[in-house]
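My structure is below; once you've seen it, I'll send some questions.
For this view, one protein chain was removed and the others were kept in their places.
Lettered A, B and C in written order, each chain numbered from 1.
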Amino acid sequence: MTTHLDLAAASDVDPASTEFLAAVAARELAGVGRVFAGVGLPTLAVDLARRTINPHVELIYESGVVGAHPEAMAEGIADSVLVSGAEAVVSMEALFGYVLQGGHVDVGFLGAAQVDRWGTINTSFIGSRDRPQVRLPGSGGASDIIASAAEVVVVLRRHDPSALPAEVDFCTSPSPVLASRDPAVMQPRGFGVRTVITPLGVLRRRDRLGELELAATHPGVSVDDVRAATGWDLAVRRDVQVTRPPSVEDVRLLREEIDTVRLYLR
Amino acid sequence: MTTHLDLAAASDVDPASTEFLAAVAARELAGVGRVFAGVGLPTLAVDLARRTINPHVELIYESGVVGAHPEAMAEGIADSVLVSGAEAVVSMEALFGYVLQGGHVDVGFLGAAQVDRWGTINTSFIGSRDRPQVRLPGSGGASDIIASAAEVVVVLRRHDPSALPAEVDFCTSPSPVLASRDPAVMQPRGFGVRTVITPLGVLRRRDRLGELELAATHPGVSVDDVRAATGWDLAVRRDVQVTRPPSVEDVRLLREEIDTVRLYLR
Amino acid sequence: MRTDKVVPLRDAVARYVTDGATVALEGFGHLIPFAAGHEIIRQGRTGLTICRMTPDIITDQLLAAGCVDRLVASFFASGSAGSLYEIRRRVESHDPAPLAVEELSHYGMYCRYRAGAADLPFYPLRSYAGSDLPDLNPQIRTVDSPYGEGLVHVVPPLKPDVTIIHAQRADGLGNVQMWGITGAQQEAAYAAGSVVVTVEEVVAPEVIRSDPNRTILPAHAVDAVCHVPRGAHPSYAQGCYDRDSAFYREWTAISKDKQRIRQWVREWVLETADHEEYLARLGDERWQTLEVAPAPSGSVSYGRRQA
Partner (left out) sequence: MRTDKVVPLRDAVARYVTDGATVALEGFGHLIPFAAGHEIIRQGRTGLTICRMTPDIITDQLLAAGCVDRLVASFFASGSAGSLYEIRRRVESHDPAPLAVEELSHYGMYCRYRAGAADLPFYPLRSYAGSDLPDLNPQIRTVDSPYGEGLVHVVPPLKPDVTIIHAQRADGLGNVQMWGITGAQQEAAYAAGSVVVTVEEVVAPEVIRSDPNRTILPAHAVDAVCHVPRGAHPSYAQGCYDRDSAFYREWTAISKDKQRIRQWVREWVLETADHEEYLARLGDERWQTLEVAPAPSGSVSYGRRQA
């Protein structure tokens, strides 16, 4: 064994750690042109992708910033560091109307409290809407994003039947499957959720009207573990993979260069 | 007689001259807050008003310029002199949507080829629309303006039955009278044309759904002259006035300071 | 003469924010009109409907102070800083009272302002096919496209009685300029019956007129200009000072405790006479952490016609 650390080598961070989730999420941005990034874990993933596999990904924020080049990690989608040195700050109409609804966003990167079988996202209420157990943040731009981004990637901090239920308590940001039940309404342009990254594995949808399937389990997690923690009878792909862990360098970047104040890393 | 010229004295310019029309039109801006000025004669009238009776009138142009302070006479509504030193240049949505349709324009100042009894304006076709005798400029912003400006002032360069016909060849910018015939459609907020200034006199409408009446004749013009030159049985106000001619100073300003190249003065 | 619109913030709030009014306080993460919100608390307004796309800490404070009966909003957390617990208590436990909420997505709420600003009966958007939001908010409806594509969702106008915003600068006539994230300010202002603008700096009209494309609100759209430097704290003003992220992080703990948030409101708002006193309490040392280095935009030329 040499003293020279192999930065590309696999790290041993816990699959349930923020570092693991962010690094696996970052891989979803390989080859992506434009990403619409929400706050939190997506911030870490996008920042890591820019420093590793996709230095030219165009960062778009619902605050109107397009082509951000932040000199520090953004604390929120309206952080001043996203504005200074950005390629453009456009009006909200240009951002939501032309850039997003007009179809220029390749990947929307969202957080969620619940995701169901079809990739429907709940960020509104746990429990009843009239007197909820938890009042969640609501849509923000999420229901706008899911309708118009070419596809959506979701990162969940938990994987249990309440986070991945058979049916969400409230449908904030619908799957195209739900939209298709009312064919009289103009259908969303987007594929909806393509990928859900959780502390146990990676779920993916193959078809626009299809359901989430288990595509990969994280190291040390079995297929049965994942199925048991999921609120519906989760389909498993025949070629189910084991997730490649983050590299040593990924973890170093996240801890020492990106989130130095450990705002999102927990 | 003294050699000191009395600038406030009446000039002797012909009532059919551009100077006369512009000076009479300028008076319509006394006390007006915001005017949406078209090109041509309105440019002269607005400029004269700013130099005489209403130095603080806010000039708004369909090009997006708000609060213009032109250092020279604008040749058109998109002239660079309207932009340099303006208080604002806003997007077309802000201009047409928020400023105009939102109800912030007090007076719209328009030219026209034809105006009918109800203050309907034709700036589109003389003759048939399929193969017109004259293809006029069309609406531009005129039909947008008449719908939303609090009121409209029109200056006509001719006064004869073809310029003031019983019925216009094409209704580009309707009177609220025409709009009211289709009550299922949301009605325009504006009064429509309140005042028409012609080479013979001044016509005004008293009511939003009323017709144009002769309010003033220019010096040397009889009521019968005006009625004979009008394409319908023109009502005459009991208190019909004789127009006060432009002052010597008005004419001097128009010729020597405003339209020094005689672009609009003819 | 055109009126000079510069008035003290106290007078502007007294005049334009009345009990029961619908008040938009806009600023999307940036230029949030905190000082104006605090002045509303000081003046003890009640029964307000607050419109803010992202309610943020200022709404938590207004709620704790008892000013607010109803909320129109599209995101109920505070960016990176987590929950707004006063809102959560009102919604989850009706403590101390239930809170009426009208909820939309960001674009839906922005479109409501747009319809209000442009005096349109509705504004179409493509966000809600399949979503429960139209069921939650019956103001979200559909219209059949006369060109045959089917139904599209629409939202009705939102017309606040008064809109209050903060900006980097304005002149005394009321021309307002800002840069950085401009949010829904222009639309919320044009949609409103009255408009109050607090600014970092009141500048000469010549400064405004040297760069007319930066004007977000022309003078005719503005009723009052209030000179309130640092009036966006703890949010930020691009190029002037940075967001007080430490305060945002502290807020979670403050707002989680029902007594503590009320104590905070007393101490920092009710017991300060005005924003100057609030800033004095904050102290220079804290302010130094918010200072930013200059990053000049550079100058362009608008040109001037030669005689």
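Rule of thumb we're sticking to: a contact is a pair of C-beta atoms (placed from the backbone, for glycine too) under 8 Å apart; a residue touches a chain by one contact, two chains touch by 3 or more.
Computed from a prediction, not measured in an experiment: that's the story for all the values here.
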item: Chains on display which the left-out chain touches in the complete complex; value: A, B, C
item: Listed residues B:174, B:201 or B:245, member touching the removed chain; value: B:174
item: Contact residue for the chain not shown (choose from B:19, B:47 or B:93); value: B:93
item: Touching the absent chain when the full complex is considered, from A:7, A:30, A:88 or A:166; value: A:88
item: Candidates B:182, B:207 or B:239 - the one touching the absent chain; value: B:182
item: Residues of subunit A (touch criterion as defined above) contacting the omitted chain; value: 33-34, 56, 58, 65-67, 69, 71-72, 80-81, 83-90, 93-94, 97-99, 101-104, 148, 186, 189
item: Positions on subunit B contacted by the hidden chain, ascending; value: 39-40, 62-65, 75-80, 83-85, 89, 91-93, 96-97, 100-101, 120, 124, 129, 131-144, 147-148, 170-189, 263-264
item: Missing-chain contacts mapped onto subunit C; value: 119-126, 141-147, 149-150, 152, 154, 156, 168, 179-180, 182, 207, 210-211, 213-214, 238-242, 291-306
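The working rule: only the chains that are shown with their structure count from here on.
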item: Chain pair whose interface holds the most contacting C-beta pairs; value: A-C
item: Intercentroid distance (Cα basis), subunit C paired with subunit B, Å; value: 40
item: Whole-Å separation of chain centres (CA-atom averages), subunit A against subunit C; value: 29
item: Between subunit A and subunit B, centroid-to-centroid distance (C-alpha), Å; value: 58
item: Residues of subunit C whose C-beta touches two or more other chains; value: 114, 186-187
item: Residue list for subunit B, restricted to those that touch at least two other chains; value: 93
